[in-house]
Structures are given as structure tokens and as C-alpha cells.
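A protein chain is absent from this complex, but the other protein chains hold their places.
Chain nomenclature is as follows: A and B, assigned in order of appearance, with residue numbering initiated at 1 for each chain independently.
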Amino acid sequence: MPSISNRNQSSFDPPIGIYTGSGASHSWLWFVEILERMGFYNIHFVDDRGLLASALDSLDVLLMSGGDTFAIAKGLGTEGSLKLRHFIEEGGLYIGTCAGAYLPLRSSMEFLNQFNFIQAKIANISRRLSEPERHSFQQVACSSYGCEFIFHVAREEVVVEMANGYHANGKKEMIAPLYGGPSIYPSEDIESIAIYKGFTKKTKFLVEKALAQKTLIGNIAVGKKEMGKGHLYIFGPHFEHPHFLPCNLFLIEVIRKKHGRRHSPNQKDVYEDPVKEEVVRNYIRDLKREVSHSRIAASGMTDFMGSWQIGNKYYDPEKIQVFIETLWKRFTYLESGGEVAVDLQDLDEMIGQMQGITDVLRKMKKGIDRGEATDGLAEGLFPSLKKVTSHFLTVYFNKKRLESIMSQA
Amino acid sequence: MEYLSSNKIAIIDLGASKTIQKELDEDLVKEKIGGAGITTALYEEYRDEDPIVLGTGLLTGTLAPASALGMVTAKSPVTGKICHAPFTLYGGVELKYCGFDYVVIKGSSPKPVYLWIHDGIADVNDGKEIWGKDVWISTDMIREVMGDPLIQILAIGKAGESESDFAQVCINYWASGDRWGFGKLFGQKKLKLVAMRGMSLLEIADPEGFVRKCKEFLSTIKSGPYAGKGGIGELSAAMGEDIRQWLEPIIHRHLSCFNTPFPTNTFVFLDEDPKLLKETEKKEPGFLITDVHGLLGYKKLGLSAAEACDLLRDCAKYGIDAVAVAELSQKAGKKKPDEIKKSLSGLKGSLESVGKGKFSPWAPSFTLSSDEWERRQAVAYLFGIHPIYALMSPEFSEEKLIELANLGTGLGFTSETLDKVIIDILK
Partner (left out) sequence: MGIKVDPKKCVSCMACELACGYHRDDGFALLSSCIMVTRGREKKDYSAVVLKEEENLVIARPEGLEIRKLGSTGEASSGREKEDASAKPLLLREPCDLCGDREEGPLCLQFCPVNAISMN
């Protein structure tokens, strides 16, 4: 597995928000992974409620990863779209991958039509298909898009080629992972940074190769648009996938190029009464106990070979473990001593949330053993997992940031 | 201790219901290797508080063949000596991965409790709900409450609660190799069970070298005399008491302990067709035989295989050593299953089959002299190798084990270290 070295972190650590609200799948965790490896610690987590309040005001960058575009748009609504527009126009940097790339593209669909920031057209939408081609999609993957549908021609690896003088670490081409992201027709309204160039041995075609070529090749994979004082960067492929180092580096470069916006990082919370170490240690221990309980209850489901259907997405039990392991592997650092600037109430709340998750997991296990449907329980579980994970990561990155600031001083 | 280790020891004070953690000192490992070497040292350290020490061997839970062993070290209420009882199946590996290499349980609790050792946390929990329940129900209850059937459990039943001399610490639902009455000790301490679960990662000093050697050793022993064989019947045959035919009709499957090349356990179906392949609808169709001696004991009483296994199941539920029950039944002239079942509660008498040394006679002596047997057991209990399999695979020699230990930990053990530790623990 390629890995990014933890480069000596520069003093440049812009406040970055990662969207975790309605519609977000687990791929936002990939952003966490690569940002941390690159030494970015000024990381904040923004759900739809936060975004509708004032979360964007203190950020320089907003990262919107994969998931259900429609659910994201619906969760944010008109007010969210105004906030987002304002954020970018005032100098913010919006980076969207996959669903985060569809979101600002033009659409006439309800909710989505609030986010028509970029007038470029999606190439993989059914109105571009001939009747027989349309027909061929009855058996394969697509997601409904009003009276049309978004279709997918290939997944896993694709080759993208940099355009307009852009390069990735001196290279013109790179391999990127595509999981349902858009292919975009060239347009006046978007600057092409990279186009879909070809396929690899690991490309998985979902339709005949000819149609895949027609849909992807030569179209925009990565594009940029200026809006007011800010920018939108949209990525069809998941450039934040932690196994694709050149993609990660390119993405990080985009963030690095971003000059500080209106404010220096909001450091108020960092220096807020660091609580006595001993007390915090005990709380962290209690939290760890609860996370372990969830972890164990989740492992109890390995015999269950099914998935849960929530909306139009399928969730495997492994996804639960993905969230829990994100927390788990960071405990050693939290336990390593030193100050953790955190509200005890926050920790208390997290412990409560974790207990709730453990309860649900144990109920699910019982349900599975009795052959009962557990989709309802799963539906409530994933939002809680997202919430507690972002809560935890906030505490974690606060500590990292505090340490990094102190070491620089 | 950096490699093949969680680097932690839990010291649990049952009286105060408190746990502290200590690091596993690398010097202690260099001096005592692991397993019984270190459990003995820890026993000595806390001897005033009548401790029960749980531990794993240096290689337990690795790709080293047969690295399945976990052990209980304590003073036997039966023999009055410091002894080691083995637990295998997935118990040893679970302890290794649950975040502690060793667990010292000292003092005794005023009220029933159980230990919940998970992911590097050791909790003393209220045992009110499970006290008074048999081993099977207790195991089911803990697994259901925690939501994970993979939790491994060392539990006592009514025999232990009532402090019978023949009480055994069982593993999950089955008999363990406890012939020392450690079940009674658990009962005296009001310790109903120890539940273990963890998913940690063990680092290896020289990963490629270690794994290459494991592979090499495995292929040597794979072609040994036991290749292609399996089950408790083969063990009996190797002991010169062939029960294969007698048992055959009820065998469902043979099962290995963790990473053990030869399946030393046999699952028999008593209330279900043994030939059934798909999942049975019966909740409790049979029994896993983990101890050949108990089975042989009942066979000697003239019972059928099904009757014998049914009795073994009752003994495990009650948490009593089937070997003792069979021997005392023989002496008392009891030969009817019902009669024997009724005698479990309040069973008294003295045994001839009590182990004389430090290691449980659960591992048959096969054709070895008692000195050879004892040395081989000591080696197994230091490195964490399945004690029965260790006897069956002399090719997996002391030199090879030392070689693996060095590749795994980088600590430079020698045969002199080994000799010294063996003398030490046999004292």
C-alpha cells in the first residue's frame, strides 16, 4: 500500500471542514486519513445542521465526498445552497469528489436545482443515450435522476490525463479510482484540469467497452470553476482514496495552494481550559471501554452474511467496523498523555452516544439470530456512527493541533 | 516487551474490585521465556494473596504450528502444589489478543463477580445474574449480553460454586484440562467466570523470517505419522485403548484447537443425525469431546458411546471433572447413567488418577517415560504449544521452538535459557 509521508508540517494549516451530514457515505473518512498523514490537523466536521448554522464561517476549505447526492441536496435545501454559495464567493474553497462533484453541476431536479453553480453538463445521464443503449441499462447500475437516470459505465481504476498545463508531481497521467462519479462535458463554465483518458487491467466495465469509451474518454474528470473570490474543484474519481497516492498528492496541492482566507485558524477552542489530565484520562478510558463494547458487538455479526438496504444503498456489517476502527486506532494517541483540550461534557456525551450504538448493535445481533429484519435498526445506526466518529475526531485533531502549535512555538 | 506481545499484565484485586495494569518487562521475558515461566514468577510475586494467574505462551496465537495454549496457574486446592491447567480451543488465542499477556487475579470477592477482559480493559462485573447457573447457560448469557458469540469463557458451574474438590474450570461449554480443582478455587473467590475478547495486533521482530520458518516446520510435521488422521479416537488408539469403532456411529466432525495441525477434539451428535451436513435446527445437538480420559473412564463402566458422551455433557454443564466422576463411580460400583448423574452433586472420595507433577495429566503419556513427558510438557507450557500435540510431534523440537522464539522476538534465547527455566518451573 503506498503511503504518504508525514511531511514536516508547515505552519500553513488552514481550517478545513469535512462534510459528514445527510447523504454522506463513509468515504469522508478517506479525507481524514490522507489529511492526517500530510500533517493537516485543523480539521472540522460539518453536518447539515452545522452547515445551516454558521460552521462555514470559520472554514477556508470544505470537502464534500461521496454518498447520495440527492440526500445531500435535500438535507441542505435552499438555505444550505445559499450558505455554500456565500462561502465560495467570499473566498472559500469547495472540493467535491463523486457525489460532491455532482452536487454543484447543473440539474433540473428538485433540491438539486438549488445547487446549479456550474453550468457544465453531465455526460453519464440517460438523455444522452439512444433507445437500445437505454435498454441495456435495465440490468446494470444506475441511479434515478428525476425522469432521467445517471448511469455508470465502469468502476475501479481509470486513467486520467492532466489538461491545460496542470500536472501531477510533474506527471501528465495518473490512475484514479472511480466509484460512480460523473463524467463532464467540456464547457465554457468549467476549466478542465484532467480528462478521462483510458482504462487499466483493473477497470471493471459495467457495459460494453465502446459505450464506456464514448461516455468517459475525452470528458472532464477533474474541473475547476472560479466563483466570486473562491473556487470549486470537482473530481469525478475519488482522489482521496488512500491507496492512490499521486491522486492524494494532487488534491493536497490544491489545498496547499489555497491562501488563507479571512481569518487565521480559530484557536479559541484549543486553549479553552485544558482540563486536568487525570480526570480526562478516566473519561477516555470509559469511552474506550464503550468503543470496545461496540467493536465486539460488531464483530459478533461476522456470521451474518447479509446486507441492510437503507434507501437505495446497501450496507454491509463491515461498514460498521470501518467507522469503529477509525476511532479505535486513534485511542493509543489519545491515551499517550499530554493535554487533551476537551469539554468533559463532550466526552460524557460521546460515551452516551457510544453506549447507544452498543445497545443497537446488540439488538441487531439478537434480531439476526432470531431471523428478524434489522434494516430499521441499521438505518438509525449509521447516522449515529457518523456523528460519534466526527465528534471523536474533533477531539483527536484538537490534541494534534495543540501539540503541533506548541512544538512550533 | 515489544514483539509477540500486548506488553501488558492486568493485576485484578477481587477484594477491592480494582484493576491495575503493568508493563510486561522484557527482562522478565528474557529470563523466563513466557507461559508457565512467567505465570509461576507472577504467582510467586503475589503468593500472599492466593492468586490465580492466567497466561499464554511466548508463541501462542501466532502462525507457529499448534500455538493454541493458554493456562491457569495457581495452587491446587486438591494437591496443595502450584500447578498449571491448560485451556486450548480458541481460549488461548483469545487471551493473547485481548490486550494482556498475563492476568493476575488476587484476593477474593465478597459477592459473585465475573471478569470481562476485552481490548486491553479488565473489568470486574457483578455476577449476581449468572451465579447459580450451569456452565452452558452462563456462557450463553454472557455472549448474548455482549452480543458476540466469539467471546471465550473460562467458567465454573455448580460444582465450583459449591467448592467441590472435583470442580473444573470449563472452557465455553466444554471440559478443559483442569484436573487441579481450580473450579473450586474460582468458587472460593466467588469468581464465576472470565470472559475474554479482543482484536489486537501482535508485531513480529522478523516477520518474513518467522513466517517462513513456521511454514517450513509445518510442512515437516504435516507429513508425520498423524497426517490425514484426526479425532479423539486416534488419540485413544495411540494410547493403546482403541475406541474408534465404539465412537464412530455418533461422530459429527473432528475439530482442531487454534492453528493445531491435528484435530484433537471430536464433536458427537446425540440428538441429531451425525451425518447431517447443514445446520441443525436443534439448539444443543451434542457435545464436543476435548478430553480422552473422561471418555475412556465411562467406556470402562460399560456404557455405550452415546451414554458416555451424554454424561460428559452433564459433567461439563455442572462444571465437574468427568475423569473424577468416572473413577469414583467405578469405585462405588455405579454403572447406570442416571445413578451417576445423580451423584454429581456432593461427590466425595479420593482419586488415584490425580496428577503428581505440575502439568495436567490431561495430555496422555502415550509411550513416553514420565521424565520425557514432563520435559515436553514444560516446553509446551513455556512456548504456548498445544500440550497434546507437542507430544505427538517430537519433530517440532526444542531447537526449532527456540529458533522461532528468536525470530519472533529478537531476544536471543538459547538452549541454556530453556534448560534453566525448565529446572526452575519443575522445582
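One rule holds in what follows: a contact is a pair of C-beta atoms (placed from the backbone, for glycine too) under 8 Å apart; a residue touches a chain by one contact, two chains touch by 3 or more.
The structure displayed is predicted, hence computed values, not measured ones.
Between the chain not shown and the residues B:E284, B:E307 or B:E398, the one that touches is B:E284.
Across A:K121, A:H238 or A:K258, the residue that sits in touch with the chain not pictured is A:H238.
Of B:F267, B:Y298 or B:F413, it is B:F267 that touches the chain left out of the display. Touching residues on subunit A toward the chain that is not drawn are 25-27, 30, 66, 98-99, 139-143, 152, 155, 179-181, 204, 206, 238, 242-243, 300, 302-303, 305-309, 312-314, 316, 318-319, 321-322, 325. Even with one chain removed from view, subunit B keeps its contact list with that chain: residues 4, 61-63, 65, 90, 93, 97, 136, 149-150, 172-173, 199-204, 207, 211, 214-215, 218, 222, 230, 252-263, 267, 269, 277-280, 282-286, 288.
Here is the rule we go by: only the chains that are shown with their structure count from here on.
Looking at the complex, you find that subunit A touches subunit B at residues 285, 288-289, 292-293, 295-297, 299-300, 302-303, 358, 361-362, 365-366. The residues of subunit B lying in touch with subunit A in their complex are 118-121, 123, 143-151, 197, 199.
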